[in-house]
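Note that this complex is displayed minus one protein chain, with the remaining chains in position.
Chain lettering (A and B) follows the sequence in which the chains are written, and residue indices restart at 1 in each chain.
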Amino acid sequence: MTEFKMPSLGADMDAGTLVEWKVKSGDPVKRGDIIAAVETAKGVIEIECFENGILDEIFYQPGQEVPVGNVLATISSEAEFRQKASAQKAAEPVKVPEAVVVEPAKPAAQVVQEAMKAAIAQPAVSGDRIRISPLARRIAEDLGVDLTTVHGTGPGGAIQKSDIEGAAQAKPVLAPEPVRVPEPVSARPPEVPPQAPPVEKVAPLPVEASTEPVPEVKKPTDFQSAMRAAIAAAMSKSNREIPHYYMETNIDMTKALAWLEEENLKRPIRERLLPVVVLLKAVAKSLTEVPELNGFWIDGQHQVSEAINIGFAINLRQGGLITPAIHDTDMKTLDELRDAMNDLITRTRSNKLRSSELTDSTIVVTSLGDRGVEKVFGVIYPPQVALVGLGKITEQPWAENGTLSVRKVMTATLAGDHRATDGHKGGLFLEALNRNLQEVEKL
Amino acid sequence: MTLPSQNVIAEPQQLVKMTYREGMRQAIREAMLRDERCFLMGADVGRYGGCFAVSKGLFDEFGPEKIRDMPLSESAIAGIGIGASMNGMRPIVEIMTVNFSLLALDQILNTAGTLLHMSGGLFNVPVVIRMATGSGRQLGAQHAHSLEGWYAHIPGIKVLAPGTVEDMRGMLWPALEDPDPVLIFEQQVMYNMTEMVSATPVPVDIDHAKVRRPGKDVTLITYGSCLPKSMTAAETLAQEEIDTEVIDLRTLRPLDNDTIFASVAKTHRVLIVEEGWRSGSLAAEISARIMENLFYELDRPVDRLCASEVPMPYSKHMEEAAVPQPETIAAAVRKLVL
Partner (left out) sequence: MNESELKDIIIAELAKIALGSDPAALDLDDNLREGLDIDSFDALNFFIALSERLHIDISEKDMGKLNTMGEILHYLQAQKV
């Protein structure tokens, strides 16, 4: 028995459609007989047979499309045919061979693929360059993600989009760079009339004049998140860019507080001085002695400010922090300074700051006052170059001249920008502050 | 260029099964019936019915005036077609394969592509030149190369590459309506490919690439015979939860930047798949455009999967290894996303 298969009638023939059987099952066929007609793309073609025998089993009917190589029918010898017929339908089912499935030469294809990969091997990347996709770099800039902290999962450890997004989720997203670059302060800056400060200011406080005696507490949401974002941006920039150095010294405040108490006893309640007024004045005076700490670091340049506008850190009840400037702190008397601070704090809390007060500070002082902790190490407010931290005044054992006593002690700290100044200057400043606080009557 | 006029486009009708080959045959028939200036010319297109049997039966239907057998000289065939088009006819020139078309390259590039320019706009060349391209039929280095990328280098001509039966059937008429030379590259491996298409011709936009499969993870840019392979690969990848967007270029010149860029801006990762040789390939051009315009959208370098840089092998397994296959396409995509 032989198999009569769909022939390939051209290199591009996949299959043919059976048009007609010229013989039927049981008919004798001989080599050269036309036994079927098949339609291909090139037309109907008559198919001849290459065997002598009897057309036995037929597997396809006219109209069916038959893939090349599939068995159309079997041709048996006369003996085979008769034997099978007598054996009834015990005839073995002729197994139709499956169409030849050619493996897609996967291994070879892969070899080719790999050779291509090798041919365009990545150039060596120098050690200190960050491997990062352009998209990831762009997103990192938008989100303020520090690339040095991101672990890359792309090829060769390259940072890709997903890595940046992961890093951004892991830590708070920074707001865009604070655009709070004060003009080089020379003379007293012109006072800006009360108006809504531009958006890029530290905190977008509404400062419309209000005649209501008790200002309403502003709904904190937008305002607070904007402030949070501004603080986040400024502090992140500071930590990213400013090489801080820190120093601290303990200052005996006993004498200063005694003087203050005596002074206040003479004054009606409205004219009394709080310790912080004296402290700010002492800081301002010390800055006149060490002016390098009062100023900015802008574009790689240290700019010392002539005006001493101390930014006084005021925490807001709803959360957040504002450091409005007390213009020319060093030129004010203690009474003027008290009034200025009183005014500033009141207006800060009631959202009536002037924009100049938001932008003009040349150094920040953060004072923890009579509550809080003993030491504070600050984060410099860019582009300033120093921050003074004043802790809570506490009673402490104090050794002096070989004897131990209890004194009222305050720890003063300095955070300095090491690009602008060195520890020596910082030390001189804290020393001056100590000296000035021992002579508060001269302030 | 305008799309086929309304009176020819019937309402959407029932679908019929049609081969890629039949698609072009019907397109030629319909063009002949619509415009008496149309005729088909080429070697063996008449009595023999075409080397790839595309024009089978047309000679009997339209006669020797409309279905013109030409001497075996590609340069003469193309040159006559160009001359006829300049004199008011709308010839459809068949050149057997892109390999032989190099003999007509002088006519195509130096005449068809430049005449409008060199005549100061006086003479346009509304010729359509069809030819077969690509591997997959064990036709070896004589017949199986993919050189359409070279033609896409030439200003002054439009280059089409139908990757579906619908496009095969629908691209000819807008090509004939184009006032400038249009080349149509037919994939010889796809002539027997069948597809359900509208019983009446559907207008095909020959100015834009088409997103054949939307996806979000990676953009796969391809055309021609690599399109069905890419679609197969995309389905495989979908089972691995890799969502591949497949773009069918359809028109190789001018390239549709907008469709490509929109997709890349979405997925940020690109694989370009074609059967041309890698060096100086169309894929290289597309890659360069992406780098030039979308550098900051890329999360991985643009990758290309092209033919091996060898003359096309005859033996089946080597031929298959030399060009992109669904498995190698899928593997290349995995490398881009994993």
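Keep in mind that, in the parts below, contacts are C-beta pairs under 8 Å (C-beta built on N, C-alpha and C of every residue); 3 or more make two chains touch, one makes a residue touch a chain.
Everything numeric in this text was worked out from a predicted model, so none of it was measured.
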Visible chains that the absent chain touches, using the contact criterion stated earlier: A
Which residue of A:Lys24, A:Arg317, A:His424 or A:Lys442 touches the chain not shown here: A:Arg317
Among A:Ala140, A:Ile159 or A:Val276, the residue in touch with the chain that has been omitted: A:Val276
Residue among A:Ile298, A:Ile345 or A:Leu428 touching the omitted chain: A:Ile345
Touching residues (missing chain, whole complex) on chain A: 214-215, 217, 261, 264-265, 268-270, 272, 274-276, 315, 317-318, 341-342, 345-346, 349-350, 369-371
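As a convention for this text, only the chains that are shown with their structure count from here on.
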Chain B-touching residues of chain A, taken from the complex the two chains share: 11-15, 41-43, 102-106, 108-113, 115-116, 133-138, 154-155, 160-161
Chain A-facing residues of chain B, complex: 19, 21, 49, 52-53, 56, 137-139, 188, 191-192, 268, 278, 295-300, 305-306, 308, 316-318, 320-322, 325-328, 331-332
